[in-house]
Structure formats: structure tokens, C-alpha cells
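Pasting a structure below so you can have a look.
One protein chain is absent from this view; the other protein chains keep their places.
Chain nomenclature is as follows: A and B, assigned in order of appearance, with residue numbering initiated at 1 for each chain independently.
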Amino acid sequence: MSEAATPVNPASNEPTLAAAPAGDRPLLQLENVVKHFPIRRGIFFKRQIGRVQAVEGVSLEVRRGETLGLVGETGCGKSTLARCITRLHPLTSGRVIFDGVDITRLSAGQLRPYRRRMQMIFQDPFGSLNPRRRVGSIIGDPLAIHGIADGGERKRQVQELMEVVGLNPEHYNRFPSEFSGGQRQRIGVARALALRPSLIVCDEPVSALDVSVQAQIINLLEDLQGEFGLTYVFIAHDLAVVEHVSDRVAVMYLGKIVEMADTAELFGSPRHPYTAALLSASMVADPEKARSSHRVVLYGDVPSPINPPSGCRFHTRCPKAQPLCSVEEPPLRVQAGDPGGHLTACHFPVAPGEQLVGAEPAISAAVTEFVATSPGAGEEETV
Amino acid sequence: MSLSPFDVGSAALVADEDQSLEALDAGRAIEGRSPLRLAFARLRSDRIAWLAAGMIVLMALLAVVAPVLSALTGHSPYNPDLVNGTDSFGQPYGPGQAGFLLGTDNVGRDILVRVAYGARISLLVGVLATLLATVGGTILGLVSGYYGGWIDALLARMMDAVLSFPYVLAAIVLAAVFGGSLPLTIGVIAFFSWAAIGRIVRGQTLSQKEKEYVEAARSIGAGSFRIMFVDILPNLIAPVIVLGTLLVPVAVVFEATLDYLGVGVGPPTPTWGNMLADDQGSAGFGAWWFWVFPSVALLITTLGFNLLGDSVRDALDPRTERLFANRRKKVVVGGGPDASARADTDRLSGGTEAR
Partner (left out) sequence: MSLLSVRDLTVSFPTSDGVVRAVRGLSFDVEAGQTLGIVGETGSGKSVSALSLLGLNPGADVSGSALFEGKELLALGPEQLRAVRGAEIAMIFQDPLSSLHPYYRVGWQICEAIRTHRRTSRAEAMRQAVELLRLVSIPQPERRVQSFPHELSGGMRQRAMIAMALALRPKLLIADEPTTALDATVQAQLMELLGGMQRELGMAMIVITHDLGLVATVADSVLVMYAGRGAERADYRTIFHSPHHPYTRGLLASIPGAAGSGGRLVPIVGQPPSLIRIPSGCAFHPRCPFAMDVCVRDQPPFVPVSGGEGHLSACWLPPDVVGVDAAADAARQRFVEGRRGPAIARLRAAISGARARGGVAHV
């Protein structure tokens, strides 16, 4: 048994990972993962002039066979976190523990066996497939790299994979440009599946697809999960999609997890004001829900991750912010009255049934003023 | 699994989610046409490309048949022949005189035979030096762009240095030290040409390595070598081919320059460069054929490769490529109008109209 099961440093205020026997030990554990990107200037002697705090102390665990949804807006660090999990980015600090083994500092060679068990599906079905290579060799790449199959055997396995993801195996020799977006995403799925991984990190796998095609890919991913016992980390910004596919959901804001709970719990009674605002802002394809729901409009933009706000990073846009929020960072913990798995990082969590009010006066007041003060359109001459 | 009522009885048509329509829609399935094959097809429909290829083939034929020409006419490319090659006053024959199609030079050598032999050298040096430069430049450019850091700093500065070096001067010094020869000429030209390719390849590599497919390759455990040569390199082939084609005429002219200056392959081997140099004194003499024919040969060769390079670029250009690609409908429908919309937005808003 490795050091994986040791609890996280209690001083970090992060949830403690319980020691567990190998059987039901989480497949993936992140401990205090931090990823900063240095900003450098200069040609020969590059000076570091700042850093982007993309991921700032994320701890979570993913259980075998579940789907953990990761939601957040642009720049919240969810894609960076995905790349930290799959070790495409080296971590600044913290640990990634895969099936009980700390893979954070493994060399490329040592990492290889873990790469086999941990794959990724990318967002862009156009960019993630090499345009100059045939589909057969793209899907067969993992088999070639890991020396699993060669020649005819590789071709057989690739065609089997194509079959499994619903592609025509006869299209083995085609180029990615000859497929539609949905089919390309199937190619990406087949490639991720080739090594029979246990964990697949899906980075916005359906965001770039047409509506009617999205459902095809979502269903495919669901079927494969059942068939191959896969565990997913599913990253998306579309809350409806995340709600549909996930067992548990973690919400990220500016590099930190602000709330994490079972899907129904999180969507049913969000406690963090950001989660509540995000949920209310998402537009459901159901006119009654979409129009009746009280929309919490957040003002301003997400602050820069180069200079994140002090204390709680959300306090600059939070409708419930108090002086304390800009000083002290709230720990991610179980709030009073919540079930054990529901963690929220907030000093003043949203009470069930509470209605949030936007942080600034409604825009319509400004519009009314504009219309009243500026000259009417009719008076102006048209050139 | 909860079946939506939407499925009722539709199983036969829902049998497959993706390809059914594909099969119906594209009755004539196009089997794996590689981007290069598509480019080649485009090239074949380009008249300029045919013209350019014709010019190159003409010069290549000339090079191939040079010994035959020499044997048929009995005119040696090397040895002066004042008896048969000059008239009774010792003057060279003009074109068409005494069975010399292109005339003779002032020591009585057949200019046609010498131009044909010159083609051998020009094409050999041009193609071989370019090949060497292309391979070297591609590898160094890839390495430089892919690894970045100090390797890149070093290689990039090296390329800058080579590109800014006074190469003629360097060639003269090298020839003075080692004596002019064919391998040295090729080496010198390759050495001064690789940086042009290297710089482009480096730039392309820098942009390619940010693409998601490279990340995908890394996520399945591919090593640096594999990513560079299996994943990135095929995406650089197009610009490399174009540049390579355009580099050939440069190398041909380079070779002619060196020979003209007397530091290239050197006499007695006939090259267009040293023919021009030999004939220099005679130009004022009225024997225009001394310099016109080697120059024309040089012109046809360089023009041929330049035109071919342009055609190849057009054929490989990703924008024209998209218009021809199998899935073009998306581009035409989505991209075309969008692009025009973008161009028109200025007008729409009146924003920059007053400019």
C-alpha cells in the first residue's frame, strides 16, 4: 500500500481522504493540486513577471465507475485541471494519486503504464485529430506506442474499436477531413478506448457538436461506461449536459472548487452563491422553467487569474458578499444541514429557498434612463 | 434504459446513428483520399504547372541525352576543336553554321553539347543541394521549434547567422582552401540554404505543437521523437514541398554564380556559369550565341521551377484545399457567408467607413 491513503495536510483545510482498502479506494485522488503558468518576458534571459494561477489547491476524489462532472466558466481552470490529471501539464504543487499510486513526479517512462489506464477525449473534433493521418493509424496509435498490437492484429483491433463506437470499419483508410463533427468525435472516443483504460477525462466532448449529434455522443459515452466499466471525469460548461451525465458535480471558480455534491443535491439545493447564479443563468430548453425561474444576474466579468481577488475569490461578484469575504478564504466543507458529500466553500451559504438578488441595480433601470435622457430617434435626421 | 416513445417502431431506421445517412447521402463514397493526393489532382488541372513541368522535363531530357548528343555529333564537350569548330579565319561558327545548331565557342566547342552537359551539373547541383538543405533544415527546424528553450535559442540564432552571412565570400574562401569541386559546391549551397527552410519549419512547428492533436498524442504516451516525426512532420510537408521547389532555382543560380566566379565545379566541366564567364570577353565581339544560349537554359530552368513552386503552393494551400475537400459543404455554408459577413461588418455598422 502506498502513501496514497495518507490524509491530506489538515492545515490546508481540505477534505480529508479516508484510508480505504484497495477494492473501494477511489480510482483517482487529487490532493491540493496547484498549477501556475509563469508569464515571462525577454528573449535570451526570460524573466518571470507574473503567474497565471490556473488551478489553486484542488482536492477531490473520483470513485470507480462514477462520472464526476466538472463545471465552471472560461478561465476557471477546469481544462487545466484535466491536463494536470492526465499529466499533460506538470503540477506546480500537490499530488495526483491514481489507483493508490502517486503519479505526480513519475518520469515519462514510469508514467507509461498509467497512461494506458488514463485517457482523454478532447473538445475540438477538428483540432484533436491529426489532419494528415489516416483514421486507422490515429486510432491505432495507442496500440503502436504501447506495443500492444502490430500489423494485421492492430488493424483488426482498430476496426473492432471503430465498430464499437459506431463507425464504419471500412472507413479505416480515410482522413479526418472526410468525417463529420460527430463522427470525428467518435474517432476520438475510439482512440481513448483503444488501451482499455479505467479512467477517461472528457474535456468538453460535446460542446462543439450540433445539437442533434450531441445526444449521439452522450449516449455512446454512457453505453461504453456500462460496457467497459469506465470512470469519467466529465468537463463541460453546459449545465444541462453535466446534470444529465454526472453522478457527482464539482463547480469551479477561478481555479478553486467552490462546491461539490451529488448531482441531484447540487442542482436541487445549491449552497454556494456562484453555483446558484450559474444554475439560474443557464438557459433550459423548457420555456416554463426558463421563464419562471428567478434569474440571478451576476455583474462584471470573471476577474483575472493573474491577480485573483483576496479572500473568497468570488466576493467581487457575489450578491451576498460581506466584509469578511474579502479577507478570509472560506474552506471547502460540509455546511450545516447538508448531507456528508455536499461540500461548499462559503462563509454565507445560500439557505434553501433563499432568493438571491443581483449585486447591482437591474439593467432595465439604466435603459429607461437612457431612453429618457437622449433625444428621440424621430428627431434625428437620417443622412 | 428508458426508451422514449419517440422510438416507437422506428428501430429499423434507427439501426445506426451515423452512417446510414452517410451511405445514402454520399452514394459514391470517396475512399481515403490523402490531402497530398488531392493536391496532386489539383496540380494536374493547372495549366501553368504543366508548362513548368514541360520546361523542367525539357532541361532534364537535355541533361540525359547530353552524351548521346555528343556521340551523335562527334563533338566533345571538353576538348577545343579549332580544326572543325572554327572557320578558316579561326572564328567561331554562328548558330546553324557547319552543322553546329547553336554555334561554337571561341575554341570551337559545340555550344549545344556544352549547354546539354551544363544542364547535368545545374540540375544535379540544384536538386541534390536542395534535397540536402531541405532534409537538414526540416530536421533542425523541427527540433528547434519543438523543444524550444536553449536548443531553440541556439538553432534560431544559427539560422539567422547563416541567412545573414555573405555566402559568395564564404564560398570563395572555401574554394580557395579546398579547391573547387562538385561535392564542395553542393555542400556549400546546401549549407547556405538550409536555414531558409529551417526558419519556416520552426515557425510552423511552433504553431503545430499547440494543436490539440499533439496534446492527444502526448496523452496516449507518445514520445517526443514520435510526436515530431509522426505527428507534426506530415503537417509540414506542404510548406516544405513548396519551399523546396522554390529553392531549386535559387540553388541553380547559386551554382551558376559560383562557377561564373570560378570557384564552383570549374573547367573543363562545362557549366552554364563558366560558359558565361568564358564567353564574357566575346560578348562585345558580336558572338551573341556565346552567352544567349546558356542564359536561356538558365532562365528556362529557374522559371520552370519557380512556376512549378507557385503552382504547388496554390495546390497545397489550405484555403483552396477546403473548397475541394469532401466535407466542403460545411465550409461553404458556414464559412463562406460568415467570412463575407465579417468583411461586411464594417459596412454594416458604418464603423470604419469614414476611413
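Here is the rule we go by: a residue touches a chain if its C-beta (ideal position, glycine included) is under 8 Å from a C-beta of that chain, and two chains touch if they have at least 3 such contacts.
Remember, it's a predicted structure, so these values are computed and weren't measured experimentally.
Trainee: Touching the absent chain in the whole complex: find that residue among A:223, A:247, A:265 or A:338.
Mentor: Among A:223, A:247, A:265 or A:338, only A:223 touches the chain that is not shown.
Trainee: Please pick, from A:34, A:101 or A:215, the residue that touches the omitted chain in the full complex.
Mentor: A:215
Trainee: Among A:141, A:243 or A:329, which one is in touch with the chain left out?
Mentor: From the options A:141, A:243 or A:329, the contact with the absent chain belongs to A:243.
Trainee: Determine which one of A:109, A:151, A:300 or A:340 touches the chain that has been left out.
Mentor: Candidates A:109, A:151, A:300 or A:340; residue touching the omitted chain: A:300.
Trainee: State which residues belonging to subunit A touch the missing partner chain.
Mentor: Subunit A touches the missing chain through residues 73-74, 163-164, 166, 168-170, 180-183, 210-216, 218-220, 222-223, 237, 239-241, 243-245, 277-278, 280-291, 295, 297-302, 360, 362-364, 366-368, 370-371, 373-374, 377, 380-383.
Here is the rule we go by: only the chains that are shown with their structure count from here on.
Trainee: Would you pull the subunit B residues touching subunit A in the complex into a rising list?
Mentor: Counting only subunit B, the residues touching subunit A are 16-19, 22, 30-35, 153, 211-213, 215-223, 226, 230-231, 234-235, 237, 325-327, 330.
Trainee: In the complex formed with subunit B, which residues of subunit A make contact?
Mentor: 43-44, 83, 86, 88, 108, 111-112, 115-116, 119-120, 122-124, 127-134, 141-142, 145-146, 166-168, 171-175, 177-180, 182-183, 186, 188, 191, 194-195, 216, 219
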